[in-house]
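Sending over a structure as structure tokens; questions will come in a sec.
Complex shown without one protein chain; remaining protein chains in place.
Letters A, B and C name the chains as they come in the text, with residue numbers starting at 1 for each one.
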Amino acid sequence: MTTAEATPLPASARSRSTGLTRGLGGLTRAEARRWLPWRTAGFIVLGLGLLAALYANWLIQPAKTLTELLYPFFGLWFALLILATVAMTQGMVASEISQGTAAWVVSKPVARPAFILSKFAALVPIVVVAMVGIPGLAARWVFSIAESEGQTEFNAGDLVRLLEEPLARNDYMPLMDFDVHLGILALMIFLILVAAAAMVLLGCLLRHATAILVAGLMVPIALVVLANVGLDQQVVSLTPAWAMDSMLDGIAGNPVSVLGPSIVATLWTVGLLGLASWWFNRREL
Amino acid sequence: MSTERRTFALLPGLGGLLKGEFHRWLGRRILLHSVVWTLLVTGLLWLVTTTMANIEWRGFDLLIHIWWIALPLGSIAIAQNALIEERQAETLPWVLSKPVSRPAIILSKVISDALGIILPAVILQAIIAWFMLPALEPKAGLPIQEPEFSRYLTVVAVQVVIVVLFVGVAVFAGTIFRNRGPVAALGLGIWMLLWISPGDVFDRLTLGGVVSGELTGESFKPITKYLLFDQALDSASGIYWTLLWSALFTLAAIGVFSREQF
Amino acid sequence: MTDLALQTHELRKHFGSTQVLRSVDLAIPRHSIYGFLGPNGAGKSTTMKTVMGLLRPSGGSIEVFGRDTRRYGPSARAHIGYLPQHPRFHPYRTCRQTLLFVAALYPGHRDRRELRDHADELLDAVGLSDLANRRTHGLSGGESQRLGLAQALIAEPELLILDEPAAALDPEGRHDVLEIIEGLRGRTTVFYSTHILEDVQRVSDRVAMISNGRIVADGPLTDLLSGDDSSWTIRTLGSSEAVQARLSSEPWVSSVDVSRRRDSDVWTVRLAAGAPEEQLLPTILADNQLAIAEFHPSDHTLEDAYLAIVGHNNEH
Partner (left out) sequence: MNAETTRPAIEVRSLRKKFGRTEVLRSVDLEIPRNSVFGFLGPNGAGKTTTMKILVGLLHANGGSASIMGHDVARDSLQARAAIGYLPQAASYWKHLKVRGVLNFTAQRYLDLPRPQLRQHVDETIELAGLTDLVDRKVAKLSGGERQRLGIAEAWVGRPDVLILDEPSSGLDPEGRHEVLSLLDRLRKDATILYSTHILDDIERIADHIAVIDNGSIVAQGSIDSFLVGSTALYSVGFSGPLFGAVEALQTEAWVDAVEPETDGRVTVAVNDRSHAELELLRSFVASGVSVTDFRPARRSLEDIYLEIVGADDDDG
């Protein structure tokens, strides 16, 4: 240790903001640095891996029609994405509490809601880019290969031959409009945000990792059940199940409504995060 | 003080570790798990069978579908904790400073978690369903096919294999990852892969040929056809292979864990 | 049977390019209470963790009661009770259950009721009987350390390896721990590391000092403590420069070092060989205004020996 004198602090150095979000920016950046690069890479690999597996499935079992392929493709893709989100976010808050790092962070002059919100804010771009954007565009590419009957630079002769029979039978579903494709992707993002917000809340409420994961896995299942159980449409419209419903419509080749479900899902996301922040704010660490 | 120490046990400490793990399962935990599993498996079965008039699955076929979703997810959710929990609490060096061998730690986790899932989620649910479904027939609206008992036992055995596989995978993932996220993601990935089941060779070397089904456009999995329609089980070898895979994952977990330093 | 409880031979350990243990040779006789001293980062914990099999040695050998731990790891550990520096326990067990869990990991069968009584006795001895049924989650640092000592003792091991057993404890707790160690004298070998030199002086028979990954001193405590006694410690209040100057100018005084400690000055006066010691006090008292709080021959303590050895070693 030395006896060096410390540089005096300028009076303006102390940040004075006292709002509910003090520290949000810095915490989000720190959190995002944790997600990058390995975990994000993991998500991309997972998304593309699923795409590749579906594709392989398609190649190996050529007797199938495109109709039969598109529906499970989007369905399974979404299932995997939402499960991966649930799995990756389960420890986001709870393990920080149990390991004492949450106490470390909030002993600094940061607002407690900022701690909760930063977890979520760092996740959003990763979800959008790595989990939906990249595989979504890749999927679009694969489908356009299928539709153009191989007339692309990806001139996979085998693929064309394998697809000839179902295409010749002409019983495949035509390639969906690009805006429908985008609509499905947008709804996926909103649904995943709802799930992530629910995970943040569960992380605040529950202590045991197993309980958090099981409860988290119930969220998408509950959404599917809600969307399918035949509830009054007005009731469904009040829940994120509307977005789920609408997305399933789009996958089935029907017109897809994006705006309304997105707004409802956003409101739910905000509500869940607000509840999580409030709960965390009064929690002892 | 003068107790003669046995020093030639095959897996020193396994007995004590298992006792500790079982002690943890006993009591409120196993009760809670039994209740939750009953709600999730036979409870859901009861709900769908008695209330949803227009669904085509309503009997033992639905039980198989529910199991196929609940067991892998549940196994992953429970077994992902096995090592990560100890890592985060930093208790592994403490346990390892006792006269226990490292393989014993891995085995105690696999055995206790597998049993902790098999008993309430497979055995208990199989018994409840066996008696409940025939009794529900009057309410169901459709006839419920009753399977042969020996075939039912085989199906239950397949569920045990599923649990052992995913517990093995999750424990293995716990030796290479430090957080629950990737551990759970690896398990979920393998589950998805089995679901998609991309082909004959893959099917024969895994449970794929037994449990996949949806993607072929048929509503029934091969195992449902085996149970209810007296068809042969196409790739029964997949079951043995999967047991082997479970053993391989467990051995890999032991290998990785034995090299770790604390 | 060998008479050594623990022996290491040229034990080495490096993490990447960092050499933590360069060559550690220890020979801990059975039934000794062996203090292990050294600055933070010198390799005390690393040595203990390597002995416990938590780290793989990069070279050298370790024998516990004559058995190489690389070949007989678990069975060697069957003779050892270990308290890590920061003991952690399964949060879902109570204190008593923790002790019973540990006991079950050791080979040999013991009557359940007897074991339970033993566990309760130990909890009482470490002052945790009130917490016997509390879960270990949320124990304070001091409480964890007490429980850590109890779990190290539960299987009645022949060798105890304790990594800073008293670091987080209050003076009373430290006293309890020393008493427990003292009570094991003659029955159990105790090898423990500590920073509190006073404690070592109180209970150890032998001491090893480690610095920079090497054992730099090793032997009976009495050998390390014998030193010259021509040094005096004086604590004064108020201004004393004049006296110091006068003292320094005396031919029989070889040095006067003064360090400030709160409101008083602590002097260390070294006298030349054959100095008239009875002159010292009158010389100082010649100043009528000087208040003297202490005046005595310097305690040649372990701290001095420690600083001399470790400081000397660090310079090279």
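Criterion: contacts are C-beta pairs under 8 Å (C-beta built on N, C-alpha and C of every residue); 3 or more make two chains touch, one makes a residue touch a chain.
Please read these numbers as outputs of a predicted model, since none were measured by experiment.
*Asks:* Where does the absent chain make contact, in terms of the chains shown?
*Replies:* Output: missing chain touches A, C.
*Asks:* For the chain left out of this view, which of C:D3, C:D170 or C:D223 touches it?
*Replies:* The single option touching the absent chain is C:D170.
*Asks:* Specify the residue from the set A:V106, A:A241 or A:L273 that touches the hidden chain.
*Replies:* For the chain that is not drawn, the touching residue is A:V106.
*Asks:* By the contact criterion defined above, which parts of chain C meet the unshown chain? Give residue numbers in ascending order.
*Replies:* Counting only chain C, the missing chain is touched by 15, 38-41, 45, 85-86, 140-143, 164, 167-174, 195, 197, 237, 261-263, 278, 281-282, 285, 289-297, 303, 306-307.
*Asks:* Spell out, residue by residue, where the missing chain touches chain A.
*Replies:* Within chain A, the residues that touch the unshown chain are 1-4, 6-7, 9-10, 12-15, 18, 22-23, 26, 30, 34, 99-101, 103-104, 106-111, 282, 284-285.
Note that in this section only the chains that are shown with their structure count from here on.
*Asks:* Work out per-chain C-alpha centres and flag the one nearest the whole-protein C-alpha centre.
*Replies:* The most central chain here turns out to be B.
*Asks:* Looking at C-alpha means, what's the farthest chain from chain C?
*Replies:* A
*Asks:* Please compute the C-alpha centroid of chain B, do the same for chain C, then give the distance between them in whole Å.
*Replies:* Centres of chain B and chain C (C-alpha means) sit 49 Å apart.
*Asks:* Can you give the whole-Å distance between the Cα centres of chain A and chain C?
*Replies:* It comes to 54 Å between the two C-alpha centres.
*Asks:* Where in chain A do residues touch two or more of the other chains?
*Replies:* none
*Asks:* Indicate the residues of chain B shared as contacts by at least two other chains.
*Replies:* In chain B, the residues touching two or more other chains are 89.
*Asks:* Would you tell me which residues of chain B are touching chain C in their complex?
*Replies:* Within the complex, chain B touches chain C at residues 1, 3-9, 12-13, 15-17, 19-20, 23-24, 86, 89-91, 93-101, 261-262.
*Asks:* Where on chain C is chain B touching in the complex?
*Replies:* Spelled out, the residues of chain C in touch with chain B are 49, 52-56, 72-80, 82, 84, 86-93, 97, 101-110, 156, 187.
*Asks:* Can you tell me which positions in chain A touch chain B when the two form their complex?
*Replies:* So the residues of chain A in touch with chain B come to 39, 42, 46, 49-50, 53-54, 56-57, 60-61, 64, 68, 72, 76, 79-80, 83-84, 87-91, 95, 98-99, 209-210, 213-214, 217.
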